[in-house]
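Removed from the display is one protein chain of the complex; every other protein chain stays in position.
Chain nomenclature is as follows: A and B, assigned in order of appearance, with residue numbering initiated at 1 for each chain independently.
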Amino acid sequence: MTDRTATRDDGSDRADRGDRDDRGEVETHVYLCTGCPLGCRLEVDAVDDDVLEVRGFACRRGERYGRQEHVDPRRPVATTVWIEGAVDRRAPVRTAEPVPRDLVRDVVASLRGVRLEAPVRRGDLVVADVCDTGIDVIVTRDLERIGRP
Amino acid sequence: MSAGEHASRAGHVHDVVVIGGGVVGVTLARALSRYHLDVVLLERDEEVGFGVSKANSGIIHSGIHADPNTVKGALEWPGNVAWMTLRDELGFGLAQVGELLVALSEDELVSIERLHAQGQAKGVPGLERWDQQRVRRHQPNLSREVIAALWAPTAAVINPYEAVMLIAESAAHNGVEVATAEPVVAIDPPDPDGPIVLHTPARTLAAHYVVNAAGLYADEVAGMAGVGTFSITGRKGEEYLLDKRLAGLVTSIIFPCPTATSKGTLVTPTFDGTIMVGPTAEATDDKRDTATTPEGAKEVFAAARRLVPGIDERDVIAEFAGVRAVADTDDFVLGPTARRGFINAAGIQSPGLTAAPAIADHLVEVLREEGLQLTERDEFEPRVEYPVRFAVLPMEEQAALAERDPRFARLACRCELVTEAELVDAVDRGARTLDGIKFRTRAGMGRCQGAFCTWRCITLLADRRGVPIPRITKRGGDSWIVCDRDDADAAPPRPPVPATSPPAPAAVEVAGSPGAGS
Partner (left out) sequence: MPITPDRRHLQSRYDVVIVGAGPAGMAAALGARERGAEHVLLVDRETDPGGILLQCIHSGFGLHAFGEEVTGPEYAGRFLEQVLEQDVDVLTDAYVMDVTADRRVKLMSPRVGVHTVDAATVVLAMGARERTREAIRIPGDRPSGVMTAGFAQQLVNLEGYLPGRRAVILGSGDIGLIMARRLALEGVEVVGVFELLPQPSGLTRNVVQCLDDLDIPLHLSTTVIRIHGRDRVERVTVAPVDDDRRPIPEKAWDVDCDTLLLSIGLIPDAELARSLGAQLDPLTGGPVVSGTMETTLPGVFAAGNVVHVNDLADWVSREAQVAGEAAGALATGARRPDQDIRLIPGENVAYVVPHTIASDGTHTLSFRVRRPIHGPTVLRLGEIHRRKVRAVVPAEMVTMKVSPRILEGFRGDVLRVDAIAAEEVAR
């Protein structure tokens, strides 16, 4: 899998510890915890997706985050689509749940050219099962119909 | 008369074509509009006044500064006088705040005495030599080092861009065709029997007389006409505007004693109530170099603090630079050339803004001497309706305006309290760019520097002029503001501006029962 970390310029993203266990090579991955201002530098020892140990956290949330971030990093996606007949020309939308990080660009791209018609309500469905994630894209703002005589 | 009508008259020979819509070009065009003449003004930029006329110190000099034995010196004081008439007719921002030329050392007293005598010889009224006590009484924030000063009450501050735009508007009202975004790109070789033929990217024009008021590019235009007898170099001046909180720091224009190349760095209470410090005077090879520099700022603030120690660079709210058009003769280049009908109005360096109306009057006489028939029009209208400045009106007048036109009740620029109606008026008066709106209405000049009003100005320009939003510019050329998304083909039409129907009648207020009527 692609190694994604939050540190830069120091070349320490991926430190091969050199020890092996019988399931394969143990690698240490570094993530920056986003839970609080502490910004803990989490070191995750793993063989592929199999997490052996998380270090560097200051709380249990940090440990969970490190594990999740290594195995299945997810992001909420918020973007906008065209809307006709509302006070603004763009309607804000989001994914109902976070989607796999590597699909963020695809989700946004798939919404290009989508055009709603006012009025819309918070929670209205825009696209179901976006990019085969099983996750829906929904409207996040009530937009009234305006300018109709 | 519309541009289309003018352009369609093939073979037509105009009486006068003025090249350049700066302060000289527009005041000349307006002066010519007093007569039965067919006049075209050609401006290369998107709007008039977008060259050095909008980026200068905004000062109408008292009349004492320039040597009366030079052309610029001879026209300085008459120009000052003529500006007061123009202001009375057109109403642009101009306030006679006076200037104080201060001496910081015994050596500089000589300068004061020389300029005092020169001013008196030129007939400038009201000059007074002030001693230290008097200087302190009038301008308590000046440096304690000031030992004496020359007081010249005739000096004024002006909103130069506003003046240029209103003068151009007045000229247009009186029949001049004001064509912007239309640079002269070629002039045909002389034909002894024919008129002068000019080419722009849009058309070919013929004129009996051509006045070259092309500012920084006047040498190039003269070259096109085959009479390139002078060259223009740029002298850049950086200016820094300070926050309105400092209003009152000085109440007159403060001059140091002059140096060889410049009148020095001034501290100016602008018409709009800010304090401006500058300019620098730096030779530049690039006539379009209007960049501000850390070195320039350092120089300006060091010099300004010598005059007014309380000035602080941290109070800057805006900065800009202009490039003065300096001819190699170091004087105005005014008058006829070897080519019959081609007349120069070039090298208009300081005090060019001050002298401009006198230059125009002078050029009218030159044209008369060159054979132009001048018959006065009885219907010449010296006035234009001055734009409404909602922010400064008393509440009753604001309310009355809003009753008449609800767009006066919609905010457009919050820093300067400009209403939508004023933006509409600016566009209808010819604003084609964001800067054009800004200089006409002040929208975008305040603390937020347009963060709030820019979008309103853009949509208004687009709707009113029927131009797509990505083609709206800051000041013409390639200065676009936004671009389309790649799925713009799926875009819905832009929603209409919210309803602007007249407000409903006021609630009947029931005395003594707050909250009644719900």
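The definition used in the following text is that a contact is a pair of C-beta atoms (placed from the backbone, for glycine too) under 8 Å apart; a residue touches a chain by one contact, two chains touch by 3 or more.
Computed from a predicted model, the values in this text were never measured in an experiment.
Chemist: Which of B:Arg235, B:Arg407 or B:Arg429 touches the chain that is not shown?
Modeler: Per the contact definition at the top, the residue touching the missing chain is B:Arg407.
Chemist: For the chain that's not shown, point to the residue among A:Leu52, A:Ala78 or A:Leu125 touching it.
Modeler: The one listed residue touching the chain not shown is A:Ala78.
Chemist: Can you name the residues of subunit A that touch the chain not displayed here?
Modeler: 4-6, 8, 32-34, 36-39, 58-59, 75-76, 78-80, 82, 87-90, 92-94, 101, 104-105, 108, 122, 140-142
Chemist: Could you pull out which residues of subunit B are in touch with the chain that's been left out?
Modeler: Missing-chain contacts on subunit B: residues 288, 290-294, 296-297, 313, 316-320, 395, 398-399, 401-403, 406-411, 414-415, 417, 419, 434, 447-449, 451-452, 454-455, 469-470, 473-486, 488, 491, 498-501, 503-507, 509, 514-518.
The definition used in the following text is that only the chains that are shown with their structure count from here on.
Chemist: Taking each chain's centre as the mean position of its Cα atoms, how many Å separate subunit A from subunit B?
Modeler: 53
Chemist: What does subunit B use to touch subunit A in their complex?
Modeler: 485-487, 489-496, 498
Chemist: Touching residues of subunit A toward subunit B in the complex: what are they?
Modeler: That would be residues 82-89, 112-115, 146-147 of subunit A.
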